[in-house]
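Apart from one protein chain that is not included, each protein chain of the complex appears where it belongs.
Which chain is which? They are A and B, in the order written, and residues in each are numbered from 1.
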Amino acid sequence: MTIGLPIQEILTGLSIGSRLFLVALGLSLIFGVLGVLNFAHGAFYMVGAYATASIVGAVGGNFWVAAVGAALTVGLLGAVVEFGLIRRIYDRDELDQLILTFALVLIISDLTRTIWGSGTQTVETPAAFAGNVPVLGVSFPAYRLFVIVVAFLAMGVFWYVLTRTYVGQLVRATSSDRDMAALLGVDVPRLYTGVFAVGSVLAGLGGALTTPIQSFTPALGDQVIINAFVVVVIGGLGSFTGAFVGAMLIGLFQSFGVLVATGVNQLLPFLAMILVLIFRPEGLFGGEEL
Amino acid sequence: MTTVLETESLRRQFGDLVAVDDVSVAIDSTEITSIIGPNGAGKTTFYSLLTGALEPTDGRVFITDANNERDELTGRPTHEIARCGLSRAYQINNSFPGMSVLDNLRVARIAATGRSKELRTRYRDDTGLTESAREVLQMMNLMDVAETTVSNLSHGDKRKVEIALSLATDPTVVLLDEPTAGMNPSESADMVELIKDIDETTETTFVLTEHDIDMVLDISDRILVLHQGQLIADGPPATVMDDEAVTTAYLGEQP
Partner (left out) sequence: MSDIHPLVERPPRSVVAVVGVLLVVAPLVLPSFQTYLLTEVLALALFATGFNLLYGYTGLLSFGHAMFFGTAGYTVGIFMRDVAPGLGLGGATPLVGFLIAGVLGVLVAVAVAVPVGYLSVRLEEIYFAMITLSFSMALYVLAIQNYLGLTNGSDGFSVILGTATLGGFDLALYDRVTYYYLTLLVVAPAMYLLWRIVRSPFGLVSEAIRENAERTGALGVGVRTHRWAAFVVSALFTGVAGVLIAPLHGSLSPGANLHWSISAEPVIITVFGGPYTFIGPTIGAFFFEYIRWGITQFPVLEAHWQLIFGTLILGIVLFAPRGVSGFVSWVVSRATGGESA
């Protein structure tokens, strides 16, 4: 351990946060544009992880193909779910939507267990990033560094797409006023499906990237969704800056919390969520459009 | 002139936009007062300031009840202001759609008598409560639909429920926001007669906003004109309708 800034813990925290960020970004995007809080987002993350494990075997060990394939598979799953189910309940209570997506959690968890079994799965770290690299004076796993880079890249790409491109404009317009967007000629149902699919791809990608870092079981979905909720509530539902900051914050909590006492790392996220909901319910970056 | 509701330099700003600009009025309890003005004049904002739905940027609001006690309403929460005797009927129906008409009014009567925390009695079997609710139904000619769910009513009947709710709490002053909105001419005429009737038979003072100028001239003893947040005319119908400032506001500068 180096004296001074605890670089190791910070990097670990950022690594945890980066994986959370991808899920949280998808969740926040879907809520911001469609107004639906997708309870099943953790399950999507989990499917991404399992799909990666399967595809890796099928393509002779190529992690990158597997990860992209898994992310796209989850994107397809999301599109199907949106088209077949979510679409029917847009005009319903937020609570009905929550219950429906909760039902999806049960169904997806069960199907995951059926297809892949309840055992623990692992995926090997891709050769390109095996081993450690020296970073800021400490020796840090190369792959985890890669994941952090991916998160920052994703943040950058999203910011660019949403603020500088036409598609991004359409998305932001539809999210702030659906009816107006429709009147202006935006194909709202198609946009919704597209956004839901993109959000699902993000979750799937998050799950895929997590596989070399941790072994997983069908309980992964439940673990992730609660953390994802915490992140988006703290950051602000619908804000992607918030998702980024929130995810990194939770990652750091988890990383540092272990040092204070066991269990503190699990408690801190909930306490933070409570504090945010009491003093700034719209979240740290809430009120901002995406 | 017995002042029942008054404002002192009431003002509401949203950033640079001044929605209500130093409005001072004194509503007389013996008159039916109408507030008119072109769209965006600030009528609904003014109402919201009175009922506490919005906080004033500046100025004060007072109500004087039947016992001649003057209460300041400025900055107080909505439910307290309601309990001081100021009630409102909304432009867009704002009632309890999943409940029957009678239950809607029971809620209002429970609120009016301060019984909302009561656990002991059964509201269905409480004859006093049901009777007082039915009285309001009778007043508004809603007896036929007492047990109908509000969401199943015709638009005209829904408007009547809306106004019934605002009257059911025995208010000192009731603010009606476009009471005939969306009604056909015959329904509107009925509503005007109803308002005049109730005004004569109860102590409640009526204030209304309206777009239908004919109706306003028919029903009002006094007219207030708002334009871009400011009070530009205040007086009996004949005087106000002659006022050049009023014509200009509605029609633009005359060549």
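Of note:
As a working rule, contacts are C-beta pairs under 8 Å (C-beta built on N, C-alpha and C of every residue); 3 or more make two chains touch, one makes a residue touch a chain.
Just so it is clear, the model here is predicted, and its values are computed rather than measured.
Screening B:72, B:118 or B:193 for touch with the missing chain picks out B:118. When the full complex is taken into account, the listed residue touching the unshown chain is B:149, out of B:3, B:149, B:202 or B:230. Among A:107, A:128 or A:153, only A:107 touches the chain that is left out of the view. Looking at chain B, the residues touching the absent chain are 51, 53, 77-79, 82-83, 87-88, 90, 94-100, 103, 106-108, 110-112, 115-124, 126, 129, 147, 149, 151-152, 165, 169. Take chain A: the residues that touch the chain left off the picture are 37, 85, 88-89, 92, 94-96, 98-100, 102-107, 109-111, 114, 226, 229-230, 233, 237, 262-263, 266-267, 270-271, 273-274, 277-278, 281.
Here, only the chains that are shown with their structure count from here on.
Between the CA-based centres of chain A and chain B the separation comes to 50 Å, rounded to the whole angstrom.
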